[in-house]
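Here it is, the structure in full.
Of the protein chains in this complex, one is absent; all others appear in place.
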Amino acid sequence: MTDWGNSHYVGICKGVMRQITDAEILDLTHNISPYNVREAMYILDRSVDYFPEKTVFLIVVDFGVGTARKAIAVETDKYYFVAPDNGILTLVLERHIPRKIVDLVNKKYHFGTSRTFHGRDIFSPAAAYITKGIFDELGTRLPNYATLPYRKAHLTPNGAYGEVAYFDRFGNIETNIPFSWIAEKDAVKINVGKKTYEVPVVETYADVDEGELLVHEDSTGYVEIAVNKGIAREKLKCFEGNELEILF
Amino acid sequence: MTDWGNSHYVGICKGVMRQITDAEILDLTHNISPYNVREAMYILDRSVDYFPEKTVFLIVVDFGVGTARKAIAVETDKYYFVAPDNGILTLVLERHIPRKIVDLVNKKYHFGTSRTFHGRDIFSPAAAYITKGIFDELGTRLPNYATLPYRKAHLTPNGAYGEVAYFDRFGNIETNIPFSWIAEKDAVKINVGKKTYEVPVVETYADVDEGELLVHEDSTGYVEIAVNKGIAREKLKCFEGNELEILF
Partner (left out) sequence: MTDWGNSHYVGICKGVMRQITDAEILDLTHNISPYNVREAMYILDRSVDYFPEKTVFLIVVDFGVGTARKAIAVETDKYYFVAPDNGILTLVLERHIPRKIVDLVNKKYHFGTSRTFHGRDIFSPAAAYITKGIFDELGTRLPNYATLPYRKAHLTPNGAYGEVAYFDRFGNIETNIPFSWIAEKDAVKINVGKKTYEVPVVETYADVDEGELLVHEDSTGYVEIAVNKGIAREKLKCFEGNELEILF
């Protein structure tokens, strides 16, 4: 999982891994918006549970290459994760509790020494070595990992509270509020970015007029805010991480 | 084959399949225009014969998720197909005659229960189980499948008749008329969208002036209508499925 599009950087990292391991390499996605750690955090969290046990997730969405942020590998009961220590694992590690965290400082398991392409030189080789049973040797143990602050969803009798998680490629607003919390409502009030909107709760886009707002259930069970044939992101002028209130 | 671009939806479906089967997963394309069943129907038909026997084709181009359209699996002499029953298999099943069609209603072989992501929950697991020899168990037998109406190509002494199949990413017009039917002509008259155009039959774009129409052979042997350094789709203002007459 990267923000590199389908560039040769992806191919190079696969070549590096293939020099170390025969394990199968599957692409989760390379279409994360550039440097968008919050989007990657949410999409990773909504994707991992569809993969087999012992999968090693290699995640490179990294605005901090060349800075002091660490490169880490994490072992959990079910999966392994290799990523920059920039908060990208925040959500996924709430559900998959770390057993071991390693700071990937052992140069013996690096592939090169560039300051700008840690995906190739540090992250990819680490992921490949993990498939061979090498983990502790990759570096030194860490007690903890970086987290990204976010607003946890919660429910009260008056409403559901959470945040703007990310935008999909159509500008639909993805949230971290479970749809089941509002499924029984016909319409809700949405407070976001200092404004309030009255929005119907529907099944599909076509249930409202063109240009009108709607909320419905996305494919992973969360509330999605959309505009029929329009761009919700522009209509609501909100940003990722914005506070979101859905009042009943 | 999907219309999802290179999003994490593709990766998730591969993860689901990998929990069921070790069979190799190849991407045909995920760049079908969103919801464009006609385009997918043509591209699938022009692609399958390059794949080995026993290939299971998993196709999710589906404007009807959540509606009454069925999810089906089809067994033919050479291949298997798993797709929404929305006509997308029309062309390919004219050449590869169905031996068995199954309505994928057996929940034992589903992966989840979302109303909006049947690719993950119904189609992907079905394709994976077929690689393990499971077919009849996936649901109940169907006598037939849905077809998309289209204008079959035919030839008369006066001309060749067919339809606008789809547009490629440059706006070139792909047709369902075999190029061999017009290969001996120097120029033809094209009737489409109530207008008539005089068009030379050439080998490459550069054989006409910039902005001029041409017809030539596409890579699968059909007539392609193009504009040298231009967009044929806009110049001819036609639509997919439009009747097309090429008069001699």
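Of note:
Letters A and B mark the chains as written, and numbering starts fresh at 1 in each.
Basically, a residue touches a chain if its C-beta (ideal position, glycine included) is under 8 Å from a C-beta of that chain, and two chains touch if they have at least 3 such contacts.
Bear in mind the structure is a predicted one, so any value in this text is a computation, not a measurement.
Only one residue from B:D103, B:E217 or B:E243 touches the chain missing from this view: B:E217. By the touch criterion stated above, the residues of subunit A touching the omitted chain are 5-16, 18-19, 25, 66, 111, 114-117, 120.
One chain of the complex is left out; on subunit B, the residues touching it are 1, 6, 24, 26-31, 43, 46-47, 50-52, 55, 169, 203-204, 217-221.
Criterion: only the chains that are shown with their structure count from here on.
When subunit A is fitted to subunit B on its Cα atoms, the angle of the rotation, on a 0 to 180 scale and to the nearest 5, is 120 degrees.
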